[in-house]
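One chain of protein is taken out of this complex; the other chains stay put.
And then subunit A:
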Amino acid sequence: MKKLIASIVAGAAMVAGASAAGAGTLEDVKARGVLQCGVNPSLIGFGAPDEKGEWSGLDVDFCRAVASAIFNDPTKVKFVPLNAKERFTALQSGEIDLLSRNTTWTMSRDSSLGLMFAGVTYYDGQGFMVRKSLGVSSALELSGAKVCTQTGTTTELNLADYFRSHNMPYEVVAFEKNEEVLQAYEAGRCDAYTTDASGLYAERLKLQSPDEHMILPEIISKEPLGPAVRQGDDKWFTVVKWTLFALLNAEELGLTKANIDEKKTSDNPEIKRFVGVEGDFGSAIGLTNDWAYNVIKDVGNYGELFDANVGPSTKLGIARGLNNLWSKGGIQYAPPIR
């Protein structure tokens, strides 16, 4: 009986704990002095620690950008590694302030999961990786294939939709972590490995001989990946959203980590508003007026982050494509600061 009571009390404490966060995330983060950011523990280019435990990746850098906007210090982030299954509960329960973990923005997540997506950091789509020796050149030839993937993602649903709509039988083998998906794929348990195309490029690097594997041309879904926060905290939502917009606007204005100091004295009114010498845009969202300047000074603009983490010069070698600015043929477009 004693045990029962103890567990009930523990349960009650957990439920109560879930409601504790929510008064004001921005104030909570400021008071704590550190941003708790949920990231992928093992996706090269998006979120992964290196041998020294130093985190890197596009999603990871976004966390740093938000920390810069708040604290003018990109190191004030505590990275919380989360798998696909844990991520939403971690955000809902207040364990993290911000989820920046290659998460697809979907309607059900935006509605019944109690989340809000602050924008899109990476426009992605689901693809397939196969062995070149399989002699397949299109996903439409995968009828009857065994497909490995990770559980608890939109991937499983897209896969089912795609094969069903093309009337192709398939078999899905779903693991909890992408390490095991890759091992099983490498062992030959499945013919194909499916996840977001960016993820496939990242995972392929971990294979013993990456050159023996290819990514099929078909992209079977839209996967807009972006940072998410809890619903019902507009102030915090605005901070995260505008940090992303600042990264994009900086690239469009030609502001980089290297040149932002000299541009600070520019006469361009747009840049003046951006770096905070004109207007009150920072304090209007609960930050200092030079918040956007700090973000760019500390981490760089969107283009710089892209190039450093996933761009053509990295191991992943992903072209900008859709993720280029709207003015350069892509669809990345941020509302102006004015």
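General observations
The rule we apply is simple: a contact is a pair of C-beta atoms (placed from the backbone, for glycine too) under 8 Å apart; a residue touches a chain by one contact, two chains touch by 3 or more; residues count from 1.
Here is the rule we use: contacts and distances are computed from a predicted model.
Chain not shown in the complex: UniProt lists it as "General L-amino acid transport system permease protein", one of "Ferredoxin", "Phage protein D", "General L-amino acid transport system permease protein" or "NADH-quinone oxidoreductase subunit D domain-containing protein". For the options A:Glu95, A:Glu180, A:Glu218 or A:Asp290, the residue in contact with the chain missing from this view is A:Glu180. Which of A:Asp73, A:Glu95, A:Glu156 or A:Asp290 touches the hidden chain is settled by the complete complex: it is A:Glu156. Contact with the omitted chain, checked across A:Gly33, A:Gly114, A:Pro269 or A:Pro335, is made by A:Gly114. Looking at subunit A, the residues touching the absent chain are 5, 8-9, 11-12, 15-16, 18-19, 22, 84-85, 88-89, 92, 108-109, 111-114, 133-136, 141-146, 148, 151-153, 156-157, 159-161, 164, 169-177, 180, 183-184, 187-189, 191, 230-232.
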